[in-house]
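Dropping a structure here in structure tokens format, bear with me for questions.
Omission of a single protein chain aside, the complex is shown with its protein chains in their original locations.
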Amino acid sequence: MSKKEVRLFIGPQHPGVTGNMSVEVLLKGDTITWAKTHIGYLHRGFEKLMERRIYIKSFPLVCRICVPEPDTNEENFARALEELGGIDIPERAKWIRTLVLELSRLQMFIMWYGGIAGSMGLSTPVQWGIGDRDYILDLFEELTGGRIYHIYIMPGGVRKDLPEGFEERVLKVMDMIERRLPEYDEIIMENAVVQKRLKGLARIPKEWVDEMGLTGPVARACGFPYDVRKDHPYEAYPYLDFDVITEEGCDAWAMLLVRRREIDLSINLIRQIIDRMPGGEFQVPLPNVLYWRIPPGETYVKSEATRGEFGYYVVSDGSDKPRRVHVNGPSFVHGITLLERLLVGQNIADVAPIMVSLQTCPPEMER
Amino acid sequence: MGLKEVLKPLGAWRQVARRPHTILVPQRQREAAERYRGFHVNDLEKCIGCGTCTAVCPNDAIDMVRVPGIEPKKGDSGFRPRIDYGRCCWCGLCVDSCPTMSLRMTNEYIWIRDVPDDFVYIPGYDIKGFENKEKGYRKEKEHSFTHYHRVPMRELPPEERVETFAEVVLGYAEEEARREADRCVGCGLCIAGCPDRMHIPDYIRAIASGEYERSVNIMYENNPFAELCGKVCTRRCESYCSLGHEGDPVAIRWLKRFATERFSDLKQVIKVKKAEPKDKSIGIIGAGPGGLTAAYYLALRGYRVTVYEAMPEPGGMTMAGIPKYRFPFPSLKKQVDFILSQGVDLKLNYFVDQERFRRLMKEHDAIYIGVGLMKPWTLGVPGEDHPNVIYAIDYLRKVNFNEPVEIGKKVVVIGGGDVAMDAARVSRRFGAEVIIAYRRRKIDMPADHEEIEGAEEEGVEIWEKIIPLRVEDAPEGRVKLVYGKAKMVDQGPGRRPKPVLIEGEEYELVVDRIIVAIGQQADLSFLPPEVAEKIEVERGRIKVNHRQMTSYPGIFAGGDVANRVADAISAIADGLRAVKGIELYLQGSMD
Partner (left out) sequence: MEILERLRERFEVLEEKVQRDDLIFVGTTGKNLIPMLVYLKEYEGFKTLVMISCVDWIEEGKFQLSYNLWAPKQKKNIIVKVFIDRKQPNFTTIYRIWPQAEVYEREIHEMFGVNFEGNPTQGEELILEDWDDIPPMRRDFDTLKYSMEKFGERAPKSRINIRREISEQYDEWRRK
């Protein structure tokens, strides 16, 4: 470190919607010459706690691993336990789960859409994003009984059936959001500030994608059609009709475009799901959850979160508690390995937009 | 990029003219959704304090505490959940696993206090003002963590049953038993219902996890007649099962039967720890379940034990009274043989009379009386000494010992207890047409409802509200029962209605045999007068203290002769309790 360099901590407060993490940077003038990610501000030891709890008690925990998008965790963990415990769930449960997952992706994208603008100092879309997301949270409240932590997807299916008239209300909210989106586009996509700052920002070399294991919108913005919903179809995704969204820009602008198009795709998928929702049971009875033992075995299940591939590695030793649950969120690579390299050469004002573009989520890095 | 991109964002100003999405709290309250998971409420009347909510709570937010005004009783621990909202995460797992469905959540989410301790409270007891909220998260019976439906027990079809003395109940298959055992939430409320305090949740959990040997060993800790109980127990435990409030109780009896039946050689399964032999001997009169239980545990503790039995086979009433379609002889033999193999000396065909009793008192350091009730109650109506009037207890004994009995084509059984059911169903197996005549209604019958249903399935007719008046001779070697009808007179709340004869009406019924099954009494004539006068007898039963000792030091009693419940499990419990009593007595430290 030469004497002309300044060491600066950015964080751990939220710059935009990045969560509580901090980046330590070395600055030469306004240019970052070295960066290091520091996490640990949200560490609650979930993986350790889960090893000491019977399986069912872990469900109120796993949803807290990613606050804005809890359902991916619940679904992943439930699916892992079903695979190890040999439980087949009914068709309707799969479709309801897919609906919940897509709703959760949609609300996350809407919040993110406002958040990326917020990271550049445009505070209007942030309020819009959080406000419009609340309409989806209302739907969650009605369906699951909770707004943020749903604890709704459980092994064997889902906890409750769809309330009466729920489908229509979902469609109404979709229409409402679709009407609002052009207004967002007007102040974000068609905004000179956003375009000027994001185009060419955080350009990712294409070879990093496979080498570092980048997934989700980050990989898709580099032209790689990586989408777990297609690559490893789970729940009702194999029956849905959609194409993987890719962009070629490899930069923050391309990531914005991917996510913007993902919003449309989610709305489209939700309409498809509502349209084709089958009847029947939504749950199969579990063994007595207080004493539920899962046969020894291990598995890795994954699903597509808004940030990328979200995986659960579950090892059971045949007892009523898991031997090991390793939660692998996409942010672990995006937020540490990739971010540390991407920041070099950028200036300090661009740290927040880069972090938001990569959509770092600290709770899934430090479980 | 040009001027357009600079001007476009100004479109956001359009929002100024629109109505805001937000609402002003607290001027306007927003009601949460129908199934919102808000503050808990608990129906204290329905709650039984089983603690399942505590067991499933992921955050240790629920404690079970005493609540003033709620006393523990059978089937209710007297505890109620207290929730710490500093720990609660509103997941609702407690609601979904509440067996009685007393706990639910309201959609109330705003509650403001400046004292943190106010957020630790007992829902339902500490009134917070949202008790009457109807909306909120509730458990759906069929979609919850509780399994309310019992795995059905397979039985012989009624047409086949009446042809044979084979066991009616076929028993669970392994998968069925494990599924049934897995329903148990392990609350332990049943333990208080069992006179013998068997470790029910433990052995059921062992069955559920497939550890059958461990399960049987747990049973043998305090019951050497586990298989007997698995077949014919009055299973009062099941009526206190927490699942029984909203669904079927766990089939504790059938599970015990399943586990014990798996092992034909108990010696290889039961791990006994025998104490050093002691120089004391105990005499036990009557080889019924109570006497043999006492003998088993006394033998394990190193005492010399001799059991005296008047009948040619051990087992007491379980040998002589219970029909073989409920309790087959090989099963009894297996259990008795195992008890005898622990060094218990058994003297059969040894009727203890006064002379012999005096001798036993000299030979033994303590005596346990478990003679049961062998003398039937009589009807007390004229003509009862008719040769065609027989007593169920004698009848069943003869059948079980394969002595010849003749009952003819049509019989009437008088009584409504288990013995009456047994006599009726045995008679059906001899091909007779059977009527059960009971002085109260069917719902008042003390017999096990499964026995009543079984009897009806097999074609037994049940006549209610019949009061026998006299017995008369009838032609062709038959007998005539003259009876009146009764009406039920309400005795006020909490007391069962009394049958009162409707005067002036008389009916006749001609049958081949009248089987009287209205109960048995003790026959204590074997006690020598100098002992008998010191033993307190209360309403036909020997009075004992909490250690089963009679008022004559060193003489203990138990089973039907001492308790009023008169079932096998109570006799076993008495036997077990007497073991502790005898031990303390012999050590000279009786409390």
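As written, the chains take the letters A and B, and residue 1 is the first residue of each chain.
Everything that follows uses one rule, which is that a contact is a pair of C-beta atoms (placed from the backbone, for glycine too) under 8 Å apart; a residue touches a chain by one contact, two chains touch by 3 or more.
Just so it is clear, the structure is predicted and the values come from calculations on it, not from any experiment.
If you put the hidden chain back, the residue from A:Gly19, A:Gly85, A:Gly213 or A:Pro353 that touches it is A:Gly213. Here the missing chain is touched by one residue of B:Gly51, B:Pro224, B:Gly244 or B:Pro314, and it is B:Gly51.
Where subunit A meets the omitted chain, the residues involved are 39-40, 43, 45, 47-49, 51-52, 83, 210-213, 224, 226, 231-232, 297-300, 309, 311, 313, 315, 323-324, 326, 328, 332-333, 336-337, 366.
To be clear about the criterion, only the chains that are shown with their structure count from here on.
In this assembly, the C-alpha centroid of subunit A lies 54 Å from the C-alpha centroid of subunit B. Across the complex, subunit A meets subunit B through its residues 53, 56-61, 122, 124, 131, 134, 138, 141-142, 144-146, 149, 151, 159-161, 163, 183, 186-187, 190-193, 195-196, 282-283, 285-291, 293. Contacts from subunit B toward subunit A in the complex involve residues 1, 4-6, 8-9, 11-12, 14, 21-22, 32-37, 52, 55-59, 89-93, 96-97, 105, 137, 140, 143, 145, 147, 182-186, 205, 208-209.
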